[in-house]
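Everything below concerns the one structure shown next.
Just one protein chain is left out here, and the rest sit where they should.
So, chain A:
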């Protein structure tokens, strides 16, 4: 996967993760172009889009568009399911997720994404394992806030 973008129906970027090194200028250009193209598509149209030499796979969940760029030989359907799995993870974590959760807790959304996809590849496909990892880190965060010693997880 080359990158993942989350944006609202109004075209506001909510999350961006780039797995290929690009300059800020390029990133901005791509984002602008893609948001425009995807928003212009009608609801009954298919979720795939040939764009430059890439394939764009997008899906809308409520007011949010999830949009991934993959290479031509990649499987579009599984990418669609990656998006879905990510939404499931967010949903589970936030408890019926909405756009606001992502706006106000976007760093959490990043943490979850990093646990699920790493370097553009699906890292952990077990929902349980992803959430366990996030919860462990969060737990630590809580513990830290309550000044507990920080080696609580060092022993397996």
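Going forward, a contact is a pair of C-beta atoms (placed from the backbone, for glycine too) under 8 Å apart; a residue touches a chain by one contact, two chains touch by 3 or more; residues count from 1.
Definition applied: contacts and distances are computed from a predicted model.
Per the UniProt record, the chain missing from the shown structure is "AP-4 complex subunit epsilon", taken from the list "Dynein light chain roadblock", "Elongator complex protein 5", "AP-4 complex subunit epsilon" or "Myotubularin-related protein 9-like".
Listed for chain A, the residues touching the missing chain in the whole complex are 8-10, 12-17, 19, 21-24, 28, 42, 44-53, 62-63, 75-78, 80-81, 84-85, 98-100, 103-108, 110-111, 114, 118-119, 121-129, 133, 136-138, 140-142, 144-145, 150-151, 153-154, 156.
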